[in-house]
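My questions will all concern the structure given below.
A single protein chain has been omitted; all remaining protein chains appear in their positions.
Read from first to last, the chains carry the letters A and B; within each, the first residue is number 1.
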Amino acid sequence: MSKPKVAFFDFTCCEGCQIEFTNYGDAAFLELINHVDVVEFREAMSEKTTEPIDIAFVEGSFSREADRARLESIRERAAIVIAYGQCSAGGGINALKNHQTDYRQYVYGEDAEQPHLDSQKAQPISAAIKVDYSAYGCPVNKYEVLQIVFHLLHGKEPVIPNYPVCVECKRRETVCRFDEGDHCMGMVARAGCTAPCPAYGVPCEACRGFVDHPNVPALEKVLVERAGFSQKRAAEKALMFTAIDLEATS
Amino acid sequence: MTASFIRSDDFAAFVTAIIEAGPVYGPVAKRSRFAFARLETPEELRLDYDVSILPPKKLFFPPAQDLLQFDEAGFRAPLEPTEKVLLGVHFYDVKAIDQTDLLFSERNYDINYMAHRETTTIVAANIQTVSSRAFFASVGADVQPKGHDAFLTAIAGGYVLETLTERGGALLKFGAFQPATDAQLKEAAAVNAAVLEQCPEKLEHGTEAIAAKVRAAFKNEAMWTAMAADCFSCGTCNTVCPTCYCFDVHDTWNVDQTSGQRTRYWDGCLTEDFAKCSLGEGACENFREERATRFRHRMMRKATYLNEKLGGPACVGCGRCSAGCTADIADPVRIINQIMAS
Partner (left out) sequence: MNHQCHWTEVENIFLPREATIVRSVQATPTETHFTLKMTDGQPIEYEPGQIVELSLFGYGEIPIGIASSPTRKNTFDLVVRSVGRVSGAVTALEKGQSVYVRGPLGRGFDLTKLRGQDVLIVAGGIGLCPTRSLIQYILDRRDEFKRFVLFYGAREPGLQLFTDDLTMWRTARDVEYCETVDKGDPSWSGNVGVITTLFPQVELTPETRAVICGPPIFYRFVIRELDMIGIPRENVFADLERRMKCGVGKCGHCQINDKYVCVDGPVFSFADVQGLEEAF
């Protein structure tokens, strides 16, 4: 059997999730490429392809109408499209600007009016094309990505958790951020990252978005009552990685 | 059964000796809290801990455990338990381990738990610091802790070690123990009795009255919905519970794509997908779709469903769920007292 053809593409993003794919270490990466044929991956090779692809990893959010045609052509050529990383899967950090009006001046100053900076609302790529599976996170969890690939190599639907980060914190016996006077969003954040942030004393920012049915009113209540947030800050807290989710569920 | 005494000055040498003899797990500090961990030195041991983040059940029922491993040649169980000492278990956790011992061995004997359990010497220890949400004195008060091999109580000038089994007795050779005097035994009994007066929380009713009324409240949907309004379905109350033992199983492949493992992971009935089945063509049936039904199921499990089998409630009053719940709605004392008052 020929090896499945895998390609990486990027849109509005930092390409950090693609860099994660090169971070498996030599031995694991070399074993991996025994099983997949990477045909386009600009972080690691110069070749490009116009051939059909088995698995397309698409990084970055859909934030310019001009990108739609390229997304559609990827979709046409790819048997499986994976929204790769949070920008692609949920809008990601780019979606912060969806709630601002002066971001161009703020970021680019006097160059703000340059035409190539024109963009629309940042959205997940699912706003433009059908997505088969999502690899969540900012960045992705490279081990989860491996499992997604392994599952697909065997024709098995990947297992993506719909339980929150609290489960993974407890499994590794992390001291709860709230017990240390801090805040956290692990109660509503989709797990699958293995909860590294709280383990190192950093609150969960829900970089993988929320579980399917997050209890957002309770989140705000806990942020106010237990972490001392103002109501406004509590309401805004959830926006960094989940603005799109909230729009969809509200 | 024997009762021995060891002076405080000799205690560190005893712990060092058992560490040298084999793995010893005990409570150690973890940031602002405590956790059971393999001891490297006697200084790490914190017998003054209030409660560990996770109960010691993790040693027998790890958060992730391979049930089998497979490759092209076949499959096998990777079970290789080692003899070990679990030191410093509070009596409520002893009660909980006794429950999971029963639940994993009855009907279908689960070797993956039992092998680790049967190779463990459990040394219980008196509670020196009572945690902020404990209610161990008033829950299942007539159920005695059992199943441990020895019980260590800190008294003036040292420790009384009561050994209850051969395994427990085998520890005596590692330290400068001498027979305990009647006065020392009396002091130890007083220490263990006194701690029962110090719980910050208290159930107001007996096991049977609670079981009957909680069970009867099943259909009070408005009450459960109100109680679960702030529930995140995060499963923390399950995951930190010493008597919870549900799990999920997943198969994964290794990078060679031919070998892999079947692994069980802690699961919790509060999480959304716990009772969800696939019906095909994208359709699902979730037998506990509403948060309140999952919240209720946990309370039924803790207060009524298992009582007959266990001889008491499936709750030992450690207070881990109460303290671990970020929304602070999981506290069995508040839930049960509210039901009893209704």
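Keep in mind that, in the parts below, contacts are C-beta pairs under 8 Å (C-beta built on N, C-alpha and C of every residue); 3 or more make two chains touch, one makes a residue touch a chain.
The model shown is predicted, which means the values in this text are computed figures rather than measured ones.
**Student:** Of B:1, B:77 or B:226, which residue touches the hidden chain?
**Tutor:** Final answer for the missing-chain contact: B:77.
**Student:** Identify the residue among B:170, B:185, B:229 or B:246 that touches the chain left out of the display.
**Tutor:** Touches the omitted chain: B:246.
**Student:** Given the full complex, what residues of chain A touch the hidden partner chain?
**Tutor:** Touch set of chain A with respect to the missing chain: 154-157, 159.
**Student:** Just the residue numbers, please: which parts of chain B touch the chain that's not shown?
**Tutor:** 67-68, 70, 75-77, 79, 81, 98, 101, 103-105, 107-112, 114-115, 117-119, 122, 146-147, 149, 165, 218-219, 245-253, 260, 262, 264, 267, 269, 274-281, 285, 287-288, 297, 300-301, 304-306
Keep this in mind: only the chains that are shown with their structure count from here on.
**Student:** Please report how many Å separate the Cα centroid of chain A from that of chain B, as a whole number.
**Tutor:** So the centre of chain A lies 36 Å away from the centre of chain B.
**Student:** Help me check something: in the complex, which residues belonging to chain B touch chain A?
**Tutor:** 30-33, 35, 53-54, 58, 63-64, 229-236, 239-240, 250, 252-253, 255-257, 265-266, 268, 271-273, 291, 323-324, 326-327
**Student:** Using the touch definition up top, name the residues of chain A that touch chain B in the complex.
**Tutor:** Those in contact with chain B are residues 28, 31-32, 35, 146-147, 150-151, 153-154, 159, 162-164, 166-167, 170-176, 178-180, 184, 186-188, 201, 211-215, 217-219, 221-222, 226.
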